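FYI, not all chains are in this one, though none of them got moved.
Just so it is clear, A and B label the chains in written order, and each chain counts residues from 1 on its own.
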Amino acid sequence: MGSTFGHLFRIHTFGESHGGAVGVVVDGCPPRIPVVVEDIQRELDRRKPGQSAIVTQRKESDTVRILSGVENGLSLGTPIAMLVANEDQRSRDYDAMREKYRPSHADYTYDAKYGIRAVAGGGRASARETVGRVAAGALAKRVLGDLWGVEIVGYVLKVHDLWAEVDPETVTLEQVESNIVRCPDGPVAEAMIARIEEVRKAGDSIGGIVGCAARGCLPGWGEPVFDKLEADLGKALLSLPACKGVEIGSGFGGTDLTGSQHNDAFFPGDQPRPARTRTNLSGGIQGGISNGETIVLRAAFKPTATIMREQETVTTRFEPTTIQGRGRHDPCVLPRAVPMVEAMVALTLVDHALRHRALTGR
Amino acid sequence: MGSTFGHLFRIHTFGESHGGAVGVVVDGCPPRIPVVVEDIQRELDRRKPGQSAIVTQRKESDTVRILSGVENGLSLGTPIAMLVANEDQRSRDYDAMREKYRPSHADYTYDAKYGIRAVAGGGRASARETVGRVAAGALAKRVLGDLWGVEIVGYVLKVHDLWAEVDPETVTLEQVESNIVRCPDGPVAEAMIARIEEVRKAGDSIGGIVGCAARGCLPGWGEPVFDKLEADLGKALLSLPACKGVEIGSGFGGTDLTGSQHNDAFFPGDQPRPARTRTNLSGGIQGGISNGETIVLRAAFKPTATIMREQETVTTRFEPTTIQGRGRHDPCVLPRAVPMVEAMVALTLVDHALRHRALTGR
C-alpha cells in the first residue's frame, strides 16, 4: 500500500534487495516526451554501489531495461515499466540477521508489522529500493525541463560536523559531480572524504545533510492546506531511507529571527514572474504555493545503522544477545543520497505542475 | 484538490477566514466510537483566537456543530460533518490587502495560482483553516485512545531563541496547559511570555519550535517506502501554516553523531512490545514503521508574516509600494500551534493504525 507516490505523475516501485529485480512503473507521464535510456542510466550510475572508494563496495551494474510505455524513443502516455536485475548477492553475509535484530534497522519493525521478512540485504527496507525512485526521477526531470525549464541540483551540505558553503542560486551539476562526495565546496569536500575514510576504518558510520535547489519553477505550483508544496516535498524526502529531518527555506534556523528580519520583500519582476523577492527565506514557497523563486530544501540523514562494532540487541525470540555488522555497507550514505533527493524533488514538482495544469490549463 | 488528508480515516476541510463557515467532513471514523461534543470543543478552545493576552485578540467563539454521522452520542461509521460559523469579521482591516501583496504571505501565490483570491482575512490561507483539522483531530485522538491506548502531548519547545527542557516520555497535558504559552518548563515559559509581549509591543513577530510526543503506539504502524510514518507525519506537520521544518527523533542534530553513538540498542520487553530500546534516537520509528517506543517530533514555525512595520512590496499590478500590517494578529503562533500539531499527529497515526488493521486484522 505504501509503494505509490504522486497523484497525476504516479510511480509504483517494487523489489527486495536480494529478489529477482527492483523496478518501477511510472503512470501518467505526458505523451511524446523523449525517453532516453542513457539519461536514466546516468542517474542510476550516480546512485549505484561501488561507484567510488567511499561508498559500499557491493558491485551491481544496475542496468535499466524499459519494458513498456515507450516507442521510437517517445513516451506513449501509458505506463512506463523499468526494471533493474539484482546481481551481486552474497546472502551468507546476512545469516546473522536471520536470528538477530540489527539495532536501528527495520528488521524488528518489519517482523512486528508483517510476521515475515525478507532477511537478505534488508529486503524492501534496503536502500536498493531507491533504484525505482531514481529511474522515475530521471523521467520527471526530463518532463520538468522540457515543459517548464526547471532545473534541479542536489549537493552534500554537511558530513558529520563538516559544513560546506553552497549557493543554491548558482550551484551546478558539474560542481557537484567534480568530486566523489558530491559537495561543490572543494576544500570542504576533501575534508569530508577524509572523514568518511577515517570513520570507515574505525568500523563506524556518519550522516549529514543534503541540500537541494529547484530553479525555474513557475509561480502557482502546490495546493492549499494539506498538499502544500512544503508538505509534499517534506514527505518525499522523509520517505528516503535514513532521512530524519527536512526543512524548507530558513527552516529551523528561521526561528531565531523576527518577522521583520524574516519577511521577503517584494519588488517588480517580469513575466512569468511578475513579483520577485529581495531575499528568499521562504525557500521559494509561500502559503504552500511556489512563488517563482528558487525552491531550497535540506534533508538530514542519520549515520548508517550498519556498523562493524559489537552492539547489544535481541534475537528474534527476544532473548538478549550481541551483534556485529558484516557485509559491505556505506560508511556514509550522503554521496549516494544526492541523486535520490533530486529524484524525489523532481517527482513532487512534476506532479504538482500537472495538477496545476489540470486546474488552470497552464 | 489539496483539502483532503488520510486514506482510511479521511478528512476534508473547507472554509475561508471570512466566509460563511469553516468546517470538516470526517469519513472513515470507525462505528460506535463515543463522539463527545465537549471533547471537540475543548480542543477548539485551545486553538481559538482571543484565548489569552499573547495571541490575536480577534474574538470568535468557535462553537462547533455536528451535522451528521452521529446518533445518541456514537459514531455511525458514516461521514461526520462539523461546522464552525465565522463571526468577528472586520473586513475593513483588509482593504489594503486588496491592492497590495503582503510580504511572505500567500496573497501573491494565490493570485498567481488561481487568478482570484478571497481578500479578507487571507481566505483559505488563514490559520482559521485549521479549525477543521483540530475538530477532526479530537475525534482521531478519541479513536486512538479508545482502541489502542495512544496518548498525544504537544508542547512549545522554543520561542525565538529561548529553549525549554521537556522530557517527551513524561510530559503531561496538565503541565502544558499550566501556562498560556503552552511550555511545560515553567521558568522558560515565563521568559517566553515576556518575549512575546515585548515583540508585540515592537510591532514585530517571532517563531519557534513545537515538540510532540505520541506514547503507546503499537509496533508495526507505517508502510514501507513512500508512506513511512516519518514521511506522513512530516507531511502532516509541514502542511500547517508557517511550518518550515520537521524532524523526527534525533533529526538534524543526529548528523553530528556516529552510528555507534546513534544506534538504539535493543533489550527484551513484554508484549505487545517484546523488544525495547535503551535510547530513542530513532524517535519511535525505524524503517518507517513504529517500534513501540514514544514517537518524538519537532516542527519549526517561522515568525508570523504580519508585522506592524512598513515593508517594501508590490501592488497587484506589480508596481513598487510599501505596506504596513493592520488588523489583529498573533505576534507568535506557537501557543495556538500546539493543538494543531497534536491534531495532525493524531490524524496521521489513526490512519496508519487503520491501514495496519486492514493488512493484519489487528
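To be clear about the criterion, a contact is a pair of C-beta atoms (placed from the backbone, for glycine too) under 8 Å apart; a residue touches a chain by one contact, two chains touch by 3 or more.
These figures come from a predicted structure and were not determined experimentally.
The full homomeric assembly consists of 4 copies of the same chain, 2 of which are present in the displayed coordinates.
Throughout what follows, only the chains that are shown with their structure count from here on.
Note: centroid distance chain A to chain B, computed from Cα atoms, is 26 Å.
By the touch criterion given at the top, residues 1-5, 7, 13, 101, 103-106, 108-110, 112-115, 124-125, 129, 158, 160-161, 199, 204-209, 219-228, 230-239, 241, 243-252, 254-269, 274-275, 277-278, 281-283, 285-292, 300-307, 309, 311-314, 318-320, 355-356, 359-360 of chain A touch chain B in their complex.
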